[in-house]
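A single protein chain has been omitted; all remaining protein chains appear in their positions.
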Amino acid sequence: MANADCIVIQGSNMAECHPVGYQWVTEAKARGAKVIHVDPRFTRTSAVADKHVPIRAGSDIVLLGALINHVLAHNLWFEEYVVAYTNAATLVNDDYRDAEDLDGLFSGFDPESGQYDMSTWAYAEGDGGRVSGPEGDPEHGAESVPEAAGQQLGSGGPPMEHARMQRDETLQDPRTVFQILKRHYARYTPEMVQEVCGIAPEDFAYLARSITENSGRERTTCFAYAVGWTQHSLGAQFIRTASILQLLLGNMGRPGGGIMALRGHASIQGSTDIPTLFNLLPGYLPMPVAGTHDTFEDYLDAIASKKQKGYWAEADAYTVSLLKAWWGDAATADNDWAYDYLPRLTGAHGTFQTLTSMLDDEVEGYFLLGQNPAVGSSNGRMQRMAMSHLKWLVVRDLNLIESATWWKDSPEIASGELRTEDIETEVFFLPAATHVEKAGTFTQTQRLLQWRHQAVAPPGECQSELQFFHELGKRIRQRLAGSTDERDRPLLDLTWDYPTDAHGEPDAEVVLAEINGRHLQGPDAGRPLSSFTEMRADGSTSGGCWIYTGVYADGVNRAAARKPGQEQGPAALEWGWAWPANRRILYNRASADPQGRPWSERKKHVWWDEEQRTWVGDDVPDFPLHLAPGTRPDPDAGGAAALAGDDPFIMQADGKGWLYAPKGMVDGPLPSHYEPQESPVANALYTQQRNPSRVLMARQDNLTAPSAGDPGAGVYPYVFTTYRLTEHHTAGGMSRWLPYLAELQPEMFCEVSPELAEECGLEPYGWATVVSPRAAIEVRVLVTDRMTPLVVRGRTVHQIGLPYHWGVGDDAVVSGDAANDLLGLTLEPNVQIQDSKVGSCHIRPGRRPRGPALLDLVAEYQARAGVTVETGNTRLDGPGGAPGPDPDTDPTTHPTREN
Amino acid sequence: MGQLAGPTDPAADAHWEHQHPRKGFFTDTSICIGCKACEVACKEWNQNPQDGDLQLLESSYDNTGALGASTWRHVAFVEQDGERIEEARESGRALVSLGMPRVGPPEARAAAEPGDSTPPDTPEFRWLMSSDVCKHCTHAGCLDVCPTGALFRTEHGTVVVQDDICNGCGTCVAGCPFGVIERRTDGTAAPRTEREGRPGSEPAVPNVGVAQKCTLCYDRMVDDQTPACAQTCPTTSIKYGDHDDMVDQARQRVAEMHAQGRTEARLYGANELDGVGGTGSVFLLLDEPEVYGLPPDPRVPTADLPRMYRRAGLAAAGMLAAAAVAFVGGRS
Amino acid sequence: MTSERTRGTTARTTTADRVVQSVCPYCAVGCGQRVYVKDEKVVQIEGDPDSPISRGRLCPKGSASEQLVNAPGRQTEVLYRAPRATEWQRLDLDTAVDMVTDRFLESRRNGWQDTDDQGRLLRRTMGIASLGGATLDNEENYLIKKLFTAAGAIQIENQARI
């Protein structure tokens, strides 16, 4: 980011949430870069940015779409880059219908399941048909899986043959992606931005000018985002829109460009690479789904076709290596490498689905490993009530967090909904080791693995997770030793013998070596693999996570490489190890033009060296080293060999950057704006008010506030958004127990504009109660000009800021009500993440009632708003659905009825 | 005794023979992101107890309040509207037109002429953040009045309290024109750990009753390490180094900002001729000093001490005379 | 003027027994940290100047890491709450792990599903769920995923999704 010429921070509060990372933005600013912060609130990031653009929470796609429209309309896109590196020129089949034609929906929408049949979006084929997967036509796969299909596909995207795609380099054919894009965003005008986002035209012009002036050969613009974008019912599409914009401007894969994902936790990137997630196996291989991946062959065909370009074609080698790593000799060719040992999914089993099954008493045991759902997960009340249904709960943490003590001090105990004596749950609190009491690697937000050495032994009875789970596994296998029951085979055949030191702590380097993978047969049996290209599908190699292969190459723990930063170049390749293969900027082939020459001297990064006939540069080239720029592969080759010289996006099935996503996104090939689940205004672009394929949780304890125009919308008139403070860490488990941090931000507060304080009679630094359809909490009131009311669709929308670090419990140094109690659960269809950045609420002066009176207050508001389980949970808002403007009315004229 | 006011080299005055460069801070508040890492790092390094009553202090994001016996770094937060920004720019321009003798290097001064420098997109709102610290003055009010010699001038020209000597007389607390040093009472808020079933107990409050203030990490400086706050500051808003370099950097930075039209920038403590002979910690502020809680024209009290002694001598003589008159007057 | 103790002033980073390079446990920037240990106790954690990412700098949370390790409020003993009990009770570690193992197997059996209604292989248990992992090491996540998947527990989640 340090060498960016313009940095747009949107959906993130970088200076507060990633302060040390912010030094590079300061560096860029010192070199003359322009820093723009787009955020509903004026935060500490805005304080040191050049410009702060207040935006209404949840309307990011309109802004980004308008920028795309601006770039296309004024011909500011980077022509050479777009034509060569993106699928702009590819033709889409004729059956495709855009959201513009179907008033907010795309073709192939199935109203009951809320799913799209993606076949209508495919590229056009030579003979007019559709390029689709080799066998197993998608219909068969689609309808048998009721819920989100998102988890079927690993991150590599869908299988697809590349050879028979049609392209029109002149970009004039109306079926080209480019023209579709133009038509799709035609109505995203600066006026629309003012009406929907509340952003003044001059601010929009400033933003557009700054971005376009700083893109192209000589200059690059960089976007930075965090959960401000991801935690929406439309989150994945926000990021898609930004990537389309960056592709059009030619900023992808170049130094100072691209999109920086600012991840939240120390190793959250690690926990998705080696996923403690329901839908993924290590290395983003999908978990097998009953019905789609019944046999090993089905599984391999579903994730990658031998015909497609890019490294995903070798997915079979990765899977076999993983199974060999887990089940060693028990995984043989004839039992499909123990493929049947893997449990199958039957739909989405995300944390929120698990929550509902807990409430229905289907889950008996629950492990909490350094997470505090009673405060940190949305709809806190539902989380705590669900835990009261458990038989037993194991909490492993440093402090007695609220998720361990809810049975005696949670808000539900205070309000009488739960009685300690009636709660059956057995709770085990096992103290955990801190980061200096155990060795291991963290993967940070730039995919860099860094090794941590153990400084001291854990005190008292504290244990690291490594030791605890190794011990748990050993005891389970001891108890099942004699069992002949087929279901216990996977546990007994597991490779589970790790050397342990005097304290019983397994040696983390051995685990890392297993993750890296090793040769099993042949001359160098036992030697670690040095790159994932060495993995074979014949069972001769093993590897716990193919994208991490190379971290332990030649037996050297590269994650522990510690060559001081000052002694190496800015890319600092010898500090830690970045997956894949220590590349620091992905797709950096795009930092050179189709002929392999750097776009400009200033932005040189990776380029083609004619003499050595190899790619060279400041970073490990993210491209086959000796693939000359001009090469054209023969059509039926597959995998890496199929990559052309100018296909920088080596992971995509067609080697190109996807402006248009024929497959992979479940809620539309092109991002289009829908209002959040709870919104004070109607969708100005389409009749469809909300994301039609969002995952609904229509339950009595998860009611939704009525939105624009519905009766009762006035009961919850204000928009609230949640955010983080520098001084605290997520649910406070690691900050509210520390006196030095607790005294910096001692009390839960809300941030309101003076106008809102006037309107509701809120007293500066006094108390206020915030009520939402789920709960009511009390907060101190910070009246500040940093919150600006916005005029959206003709009416003033007030926004309230709520930090979410506090929780009700008596063990922390400071405690307070949890903002997460206010949040509802409506999930984003692709990744099942909840919509916690925007919601509707009401705020009134004075503290909240204690005891049962609190429930009456919440119920009274629900009654007044006439909220039922159906409110906001209707899939289709067609002409028959919620009243919205007719598609053909000019969006700039205000709709007749007041909303 | 060295001189009592005006520019001088404090370490030399304190009879340090071997020449050590004078160390100091330069705090550039224009790039401070108000993260308070300096507050935490300082407390953690010096093991200062948690002070404060764990309540919102009704001052934007600042819940620390002010510098004190257990808080040697304090980040101030001031929210200001457009009108206030304009006033600050105006007062900044006034400073320039006062014809400061040394207004930065010549070429920067030329560029600082108003008119050609259109301020960038004047924000209609701004949020000032600044990390306050002990000034380590050239003429330190606290050091001068300390009767026990607990406060001493280090070889690097900084001012440090020896907590094994100070008997807590408190004169220095009143002597400091910036209100930095304070006597540590044990009145910290009752630590939460007196609860049943709590393992461990809050460590006893060290150095109760003794005057405490920032030592510019004297223990780290002796082993030529960077002070905790300067090392941890994410955007190097807190810079540490030789005092003269710090002052030069400060001057370049303020000239550069004036050239960009941001004339609200001004330096605080960089002028050797001011009331305390210039300070060891130099600040770049974006508004009048009092907006940050800093005195507009601080003056070390010792500067007027000779005159005070003369007045007191006169008074004592007067008293003697009065007594004499009383006895000589009437023999009755 | 200066006392003996003052003349002997030295930084505890120089008198530490050893220095260990580590990484901050808080956010995903991954700032380098140096951990100073003396007499088997962490005495100081500060930024690691060698790190090209953070260049020796830390945020307030990172700077408070030493207190995270040595905080008086930290829990270092196993606690157990019996059903319907109103207070914690102490429990030694070994018994606790045994009890958890028994419950793990029992709940695994209760929630076991061999095949779905259309006879397709499931081989999983819905009786056990787990939440958490973003603050753990990759090696720990690896063992957790490996053990739970082998046991058939698929309801594993972490902060990446909330």
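In this document, chain identifiers A, B and C correspond to the written order of the chains, with residue numbering beginning at 1 in each.
As a convention for this text, contacts are C-beta pairs under 8 Å (C-beta built on N, C-alpha and C of every residue); 3 or more make two chains touch, one makes a residue touch a chain.
As a convention for this text, contacts and distances are computed from a predicted model.
Novice: Given the options "Nitrite reductase", "Cation:proton antiporter", "Probable glycine dehydrogenase (decarboxylating) subunit 1" or "4Fe-4S dicluster domain-containing protein", say which is the protein name UniProt records for the missing chain.
Specialist: "Nitrite reductase"
Novice: Have a look at B:Ala211, B:Ala230 or B:Ala259 and name the one touching the chain we're not showing.
Specialist: Hidden-chain contact among the options goes to B:Ala211.
Novice: Looking at B:Gly34, B:Gly175 or B:Gly280, which makes contact with the chain not pictured?
Specialist: B:Gly175
Novice: At which residues does subunit B meet the chain that is not included here?
Specialist: 1, 4, 53, 55, 57-60, 62, 65-66, 76, 78-80, 84, 92, 95-96, 98-104, 109, 112, 141, 144-150, 165-171, 173-185, 208-211, 251, 254-255, 258, 263, 265-271, 273-276, 279, 285, 288-298, 301-302, 304-305, 307-309, 311-320, 322-327, 329-330, 332
In the analysis below, only the chains that are shown with their structure count from here on.
Novice: Between subunit A and subunit C, tell me the centre distance in angstrom, where each centre is the average of that chain's C-alpha atoms.
Specialist: Centres of subunit A and subunit C (C-alpha means) sit 23 Å apart.
Novice: Round to the nearest whole Å and give the separation of the Cα centres of subunit A and subunit B.
Specialist: 46
Novice: Using the touch definition from the top, which residues of subunit C touch two or more other chains?
Specialist: Touching at least two other chains: 49, 57-62, 64, 67, 73-77, 88.
Novice: Which subunit A residues reach two or more other chains?
Specialist: Residues 19-20, 23, 726-727, 739-741, 744, 811-813 of subunit A touch two or more partner chains.
Novice: Over in the complex, which subunit C residues touch subunit B? Could you list them?
Specialist: Residue positions touching the partner: 1-3, 5-6, 9-14, 44, 46-47, 49, 56-64, 66-67, 72-77, 88.
Novice: Could you please specify the touching residues of subunit C with respect to subunit A in the complex?
Specialist: 18, 20-32, 35, 37, 40-42, 45, 49-55, 57-62, 64-65, 67-69, 71, 73-84, 86-88, 91-93, 96-107, 110-112, 114, 116, 118, 120-162
Novice: Applying the document's contact rule, which stretches of subunit B touch subunit A when the two form their complex?
Specialist: So the residues of subunit B touching subunit A come out as 30-37, 39-40, 43-44, 50-52, 54-56, 58, 60-61, 63-64, 79, 81, 120-121, 123, 125-127, 129, 191-192, 195, 202, 234-236.
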